[in-house]
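Contents: one structure, followed by commentary.
As you look at this complex, bear in mind that one protein chain is not there, while each of the others sits in place.
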Amino acid sequence: MDFNYRMRLLTVLISMGVLAGGGLVLKKVLLPDSFGVYGPYRADAIAEAALIPIRHGTNTSCFKCHPHEAKIHKKGRHQTISCEFCHGTYADHVTDGKKIGTLPVKKEKEITTLCLRCHNTEIKARHEEVIKTVAMPNHLKDQRVKITHNCNQCHQVHAPLQYIIRAKQITGLMEAGS
Amino acid sequence: MDAGHSSAAMLVSNYVFPNDLHVHWSMMIVLYPYITGLVDGAFIIAALYYLFDVKSLRPVARFSLLFALAFLAIATLPLLLHLGRPERNFNMLLTPSPSSAMAGFGYIYAVSMGVLVFIVLFVYREDLVELRTNSKGLLQLLYRALTFDSIDLSKEAQALDRKIIRFLVGIGIPIAVVLHGYVGFIFGGVKANPTWSTPLMPVIFLFSACVSGISAVILAYILIRKAKGRSIDHGCIKTCIQTLTLFFIMAFTFEMLEVFSHSYLKSGYHHMVEGLLNGPLANSFWLWQVKICSVIPLFVLGVMGIFKIKKRLYNFTAAIVSAILLLQVLIMRWNVVIGGQLMSKSARGYTEFHPQWFDKEGILAVIIVMAIPFIILFVLSRIFPFWETDTESKVK
Partner (left out) sequence: MNRRSFVKKVLNGSIAGSLLLVWPMGGGSLEIPVQIPGIKGRDYDILNQEFAFIVDVTRCIGCGSCCVADKREYNVPDGNYRTWVERYVKGFSDKIYVDSPHGGLDGYQHPRTDIDEEIRDTFFVPKLCNMCKEAPCVQVCPVGATFISPDGFVLVDEKRCVGCAYCIQACPYSVRFLNPVTKVAEKCTWCYHRVREGLLPACVEVCPTGARKFGSMKDETSEVYKILKGPGVLTVLKKEMGTFPALYYKGARREVI
């Protein structure tokens, strides 16, 4: 048999090995820089995740420019509610200290729907110690109010008991348990 | 697990987690194990001849190698079609995670492709050398490369070739086992999914893979030979059917054992698994996979194994049984891959899967992907003849 043939096969084998070795070198070269710093992943991805723009500014960011509402909100029962839940995110409203858009304000029937989202007594999982709930239109009937009324016709949305308490003070209404 | 003890209680309100509504692993992921399974099964036939010297398999030995090669060539295609970001697929080669079964794909595929290509080159070296001497120009360059630029066909050279083939087939077997076994482990290693998470999964996948591959070789052999008006070697078919019977008994046993252990042990979320098999998958599992495509072939194979049957009838039945078993394995992959995702991780509901026609993982794409290997096979047949001539002198 041709000595040549064996040598050719050996050459093929060796070149496979060389290719594999070259592949491993290529693998090392193409590996992203921050790979392996903390583990088998790109450490830069942590920084990238940390630098996503913040969209909700928290209530503090709203109070800076809206001191009137801030004063009312901070004292009322709704102080734990986020302004941004009802109105929209800070990022849609202000960029670099400049206003870029107007945030929506709910009106009329939309307000009632929004209120009932939390305060509807029909959803039984809302416990008294956590939140006060009412059934509509019973609540309106109990309060001797037209059943076409919206919630915000009696309740100040930012401090829902503000008018109620004031009204009771004015009329001198005394209630057991209040 | 305290959340209710009767399956009726579980499914009173069909609740699927919001993110579970969509089935993420679609038909391409059904196809991928099917294709690697066909490769494995075809390779078994070749291995039986080239390594274990089962002489009766000589007529299909070379063909099964080419069949395996044609399907292995497109094995990456369904995966690329499935990936959300296929342009990043090299990440699997650059940074394969050592704890992920799926990360093995790039390297396992490359190695098995390399081994199979070399086996084919060595098996067909004589034909290739002849083609080289009879061609010119670019084509001749190609053949020179494929034969390592050697025209040595002496007895010693051919003896060396045979040794190399035996060696390559020998290492090819564990490589083939890993090529398909790791796919089984991809499913078996997901503890979050009760239908998938079982140590039996790689075993089931492997045995049914062999079933599909052997059936494919039998069916293709019979159909192609009949189309060309050539004879069918009965002894070869007989050996194939016997091997098929063995693998199928194993595959079916393990498939049924898996289902049975769930329902007997009654552990974990077994209600959901039973609810799945008796509910959304009742038709495709019990009727199609088990009754029509498993029990019937089991009986037929039993009859073929026990009784003496006339050659023509035997060959005909072999073709029918192979076709049914090819379907069985496909349905089994469907039931595992897609069926397994129908069950929500809420353990309280099932979602639905609606195959699309024109999606990148849709029905049309499936048809095209499955058609391509046959085109490749046709092209290969122009270079590497499927069958040796009547003299049978060239087969190594």
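Should a chain be cited, it is by its letter among A and B, assigned in written order, with residues numbered from 1 in that chain.
Rule of thumb we're sticking to: a residue touches a chain if its C-beta (ideal position, glycine included) is under 8 Å from a C-beta of that chain, and two chains touch if they have at least 3 such contacts.
For clarity, every value in this text was computed on a predicted model and none was experimentally measured.
Participant: For a quick check of understanding: of B:103, B:117, B:224 or B:250, which residue touches the chain that isn't displayed?
Facilitator: That would be B:103, which touches the missing chain.
Participant: Who touches the missing chain here, A:9, A:70 or A:118?
Facilitator: Checking each option in A:9, A:70 or A:118, the one touching the absent chain turns out to be A:118.
Participant: Out of B:177, B:190 or B:224, point to the residue that touches the absent chain in the complete complex.
Facilitator: Here the residue in touch with the unshown chain is B:190.
Participant: What residue numbers in chain B mark contact with the hidden partner chain?
Facilitator: 1-4, 9, 12-13, 15, 17-22, 24-25, 82-86, 88-89, 91-92, 94-97, 99-103, 105, 186, 189-193, 268, 341, 344-348
Participant: Touching residues of chain A against the unshown chain: what are they?
Facilitator: 32, 35, 38-42, 45-46, 48-58, 60-61, 64-65, 78, 80-82, 84-85, 88-90, 94, 96-97, 99, 113, 116-118, 120, 122-127, 130-131
One rule holds in what follows: only the chains that are shown with their structure count from here on.
Participant: Taking each chain's centre as the mean of its CA atoms, how far is chain A from chain B in angstrom?
Facilitator: Each chain reduced to its C-alpha mean, chain A and chain B end up 48 Å apart.
Participant: What residues on chain B touch chain A, complex-wise?
Facilitator: Within the complex, chain B touches chain A at residues 93-95, 97-98, 114, 148-150, 152, 154-157, 160, 164.
Participant: Which bits of chain A are touching chain B when the two form their complex?
Facilitator: Where chain A meets chain B, its residues are 1-2, 4-6, 8-9, 11-12, 16, 27, 30-32, 35, 40.
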